[in-house]
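These notes concern the structure reproduced below.
Only a single protein chain was left out; the remaining protein chains are all shown in position.
We call the chains A, B and C, going by the order they appear; numbering starts again at 1 in every chain.
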Amino acid sequence: MNRKIRYGMIGGGIGGFIGAIHRMAAAMDQQIELVSGAFSSSAERSRETGAQLYLPAERCYPTFEEMIRREATLPSEQRPDFIAIVTPNHLHLPAAQLALQHGFHVLSDKPATLNLKEAKALRDSVKKSGLLYGLTHNYTGYPMVKEARHLIRSGKLGRVRKVAVEYPQGWLPIRLAAAQKHIWRTDPQLSGVGGCVADIGTHAENLAEYVTGLKILELAADASTFMGHLDDDINILLRLENGARGVLHASQICVGEENNLNIRVWGELGGLEWHQTEPNTLLVKWPDRPGERYRTGTRYLGPAARLCAHTPAGHPEGFIEAFANIYLNFANHIRALHENRKLSDDSALDYPKIDDAIRGMAFVEAVLQSSASNARWTPLTLG
Amino acid sequence: MNRKIRYGMIGGGIGGFIGAIHRMAAAMDQQIELVSGAFSSSAERSRETGAQLYLPAERCYPTFEEMIRREATLPSEQRPDFIAIVTPNHLHLPAAQLALQHGFHVLSDKPATLNLKEAKALRDSVKKSGLLYGLTHNYTGYPMVKEARHLIRSGKLGRVRKVAVEYPQGWLPIRLAAAQKHIWRTDPQLSGVGGCVADIGTHAENLAEYVTGLKILELAADASTFMGHLDDDINILLRLENGARGVLHASQICVGEENNLNIRVWGELGGLEWHQTEPNTLLVKWPDRPGERYRTGTRYLGPAARLCAHTPAGHPEGFIEAFANIYLNFANHIRALHENRKLSDDSALDYPKIDDAIRGMAFVEAVLQSSASNARWTPLTLG
Amino acid sequence: MNRKIRYGMIGGGIGGFIGAIHRMAAAMDQQIELVSGAFSSSAERSRETGAQLYLPAERCYPTFEEMIRREATLPSEQRPDFIAIVTPNHLHLPAAQLALQHGFHVLSDKPATLNLKEAKALRDSVKKSGLLYGLTHNYTGYPMVKEARHLIRSGKLGRVRKVAVEYPQGWLPIRLAAAQKHIWRTDPQLSGVGGCVADIGTHAENLAEYVTGLKILELAADASTFMGHLDDDINILLRLENGARGVLHASQICVGEENNLNIRVWGELGGLEWHQTEPNTLLVKWPDRPGERYRTGTRYLGPAARLCAHTPAGHPEGFIEAFANIYLNFANHIRALHENRKLSDDSALDYPKIDDAIRGMAFVEAVLQSSASNARWTPLTLG
Partner (left out) sequence: MNRKIRYGMIGGGIGGFIGAIHRMAAAMDQQIELVSGAFSSSAERSRETGAQLYLPAERCYPTFEEMIRREATLPSEQRPDFIAIVTPNHLHLPAAQLALQHGFHVLSDKPATLNLKEAKALRDSVKKSGLLYGLTHNYTGYPMVKEARHLIRSGKLGRVRKVAVEYPQGWLPIRLAAAQKHIWRTDPQLSGVGGCVADIGTHAENLAEYVTGLKILELAADASTFMGHLDDDINILLRLENGARGVLHASQICVGEENNLNIRVWGELGGLEWHQTEPNTLLVKWPDRPGERYRTGTRYLGPAARLCAHTPAGHPEGFIEAFANIYLNFANHIRALHENRKLSDDSALDYPKIDDAIRGMAFVEAVLQSSASNARWTPLTLG
């Protein structure tokens, strides 16, 4: 299969944020090419976006339905391998299902769906289709997040006792004031049942489970709404597998914060700490010797972190590189399927999948349910 | 009153940690002198400690009872003005009460007592005595903590919405393994009802209330015991006055952490962040302009932070200097009383008092009660 | 000109570092596409590299001469707009000149040539050709470097008095030990007259002049060779325009350092500090108010920094994004020429050009000459 993997994009019209990120992430490693799109609910804006991306006009569609149906009929040397979905949340599910029905692998922005029930329906669709489904919980694409996971898996930190994971963010006050562009984010019909919990709380949940390898068993949550109609601040106690305890908090009213996602884990033998704001450093702490600074691109890292670094040490990598790792692993998986080939290294299969989507939506619902019952301990059940 | 303020010390025998800290803190500013002590329950060790401190043998006592009684009979030019109490926790109350009964002001290490009931009894004793009672919640002695409080009080950050306060500490695994010296810390009879919650959780609670000026109204707590007999890890949801929400967690099983007390507060207009590990920096964050680094000793700080800096900017101040500020303000208060003088500036009266002790013990009991009822919301009541 | 800008690449065979960086940088923004290459002096390796990049075999050439000659004959809808040169240093000049002679714009890795005399010859070729020449002094592509320059240009820091610029790097001991791959870097015939001074010293020189807007007038240099045959450590005193003084040091024997390029500038009114290891933060310092942390992607930045950010604040950008900014501005310049259009904003023209190449080589020669005469003050003359 000596060609780039091809994709079409749904959503991501000019001026939007996340569509542009996806396209840069897909393009960076030169393994994937954009061939078509339904970039906007406005047909004109879709066409215009396509033109700016140098796509032929005939492959820019006014609706995602039309796009999927038409693209599915193209000869195999033109057809996309997968569809990337970067629309507002309420379209994630219908777009994904239609794409799967027409034989396309799907890489979707998160949340996968508006609620857990839908997520389970989507899982069924994925299973039935036999196709790949990826979800851009992009933060797990950072090399040092993979290294954190590797250190814990390898037992270096001992049994995990405590996790503190946070996502303080400050954008809501600014953007609510400045524009209506994000209005769908505070409308449950368009964005789903959770506000902050779905938008960024799930990133924290996903990160915690990914790094520790432990599932959240139950939680006690206090969700608040300071500004909009949905929750914009969540504070949560966690109980995880193996007796580990934790705290998770996320917020969109933390004025002055950027995307300050961070995680700390303490085991019996050592601890670790990672911050998205300085993503190339992983702090590792020991009881009886100096703390260490692991760095992206170095030779002493484990295989997963080494595999996904774009550059040797000394060349800071960022958000887009981490995002690109999701795209790259997804594309590599497609390529392996095409070539009927086993991937030589598990790390290459390491991108968030439908099960992560399910857990994310179950987390959102557990948080809202717990909060509604005054922070009662609530199991994170997949239903 | 042209002389140093004099004090006697109860506890603090050679080799102990906290007694030495108190003595350095008291000595640094040359306003206070140590004149007597009952440094240990071993008469010989008490005498030996006194000798190393160049005290006359006749002012080193085998028991605190004897010390207080004898020192109370000394002529006024020799008598201590106050008694500093640095014993294991279970002696804090009896020593304080006896000192008050004999006319001495009291400066006590924390916790003030073993439980809330005792704390209230102590409050009564303090009130009845008309004497001063100070508690070494030393972290509020840091200049940048005072500046944080000042910024919030002055309205610069707007109404406070969220507080995150933490005290991860890693000593328990090391010390339990290494020595029996700290054994009283895990025995409820000697150290009080709470373990981690009393030992360091109260520091976090005190810091949060001090900085925000908001009281904790209720809390939902999950306390765990990983190693000893008492709680060594606490994770807590907070609801404070004015609708503010928060998270507090403290732990003694966070391998590799030092005394990583830290606080972040976000208001409607801005946020702030302070870490004890780098105590001379206060980060202040704004939605629409660059974040700022406030620094100890600079001229742009508010009056409280300026008053309590020992040096101009550029000379890092540490734990002992912060501790010294508690001692210095306490001594200044005594001096003002002696001279029948109003203190010109409120800041000079700014040290933790019996009400902080009460709130601390109420916090401990609320945490334990909430945790025992599976993290049910529990009011922090003073009874 | 509704199409991507096209380029062919000379050098950059599989397994090399810098070719891959260039290709990722070019690809990221989806404005530029790779259409051909002479990737290696080994014909087979060139073909193989091209295959991995999904290029048609007929556009992968065994030598750069053949590539340039053949590509120049292609119809305009296939011909590259520019040639990217990423070979070992000694081929930079011949490849660039041949490309210019055949009507291609050139974007070259640095150093442009092996010495100043050659650089001047190249300048003549560029001028004669009327074509664009860009040099990948990539560090000036970072948004916060552009902001630093903007702050100084706008007079916010007052007249510049002092500059400290550094590039400590630790790779030499490791790589000399590990492999022969970099052997050309220590052979003057292949890499040029300077070792460390040319390889990374010029980055420091370029950064200092770019940020301050001041030219280096003279310098006193002490160059040493600890390991190879060329200088691997340089320490330099600087005198710049307007009476500013400075220090520049760069080294490849600083064990444990990554690419720790950094700059500090102090003016009459304020100072600034930037580190490549944490490239999204620019520290700005004032005499009488808190220091500030400017951050990539925020709205308070000047136009140049805003224009070249790939993402809003909170999404760390790295080395490849900065590199991409060089490619993007270069491509935008080509596009503007094609469309016979004035670029609306100077910032868009902001990439290193032949004059930077000249100054870089003049710097290298001044350093070596000064060092050879025992650190005598030596003017940086362009000859």
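By our rule, contacts are C-beta pairs under 8 Å (C-beta built on N, C-alpha and C of every residue); 3 or more make two chains touch, one makes a residue touch a chain.
Everything numeric in this text was worked out from a predicted model, so none of it was measured.
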Task: Among C:L53, C:I152 or C:I253, residue touching the chain not depicted - done: C:I253
Task: Absent-chain contact - pick from C:R45, C:R79 or C:R161 - done: C:R161
- [ ] Check each of B:E273, B:E317 or B:E365 against the chain that is not shown and name the one that touches it.
- [x] B:E317
TODO: Extract the touching residues of subunit B with respect to the undisplayed chain.
DONE: 2-4, 17, 21, 23-24, 27-30, 34, 51, 53-54, 169, 171, 258-260, 276-280, 295, 310-321
- [ ] In the full complex, which bits of subunit A touch the chain not displayed? Write them out.
- [x] 284, 288-295, 298-300
Task: Touch residues of subunit C, complete complex, unshown partner - done: 161-162, 164, 166, 168, 170, 173-174, 220, 222, 224, 226, 233, 235-239, 245-247, 249, 251, 253-257, 264, 266-271, 284-288, 291, 374-375, 377
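By our rule, only the chains that are shown with their structure count from here on.
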Task: Relative to subunit C, chain with the most remote C-alpha centre - done: B
Open item on the list: Mean of the CA atoms for each chain, then the mean for all of them together: which chain is nearest?
Closed with: A
- [ ] Would you mind pulling out the distance in Å between where the CA atoms of subunit B average out and where those of subunit C do?
- [x] 55
Open item on the list: Report the inter-centroid distance (CA atoms only) between subunit A and subunit C in whole Å.
Closed with: 34
Open item on the list: Show the residues in subunit B shared as contacts by 2 or more other chains, in ascending order.
Closed with: 284, 288, 291
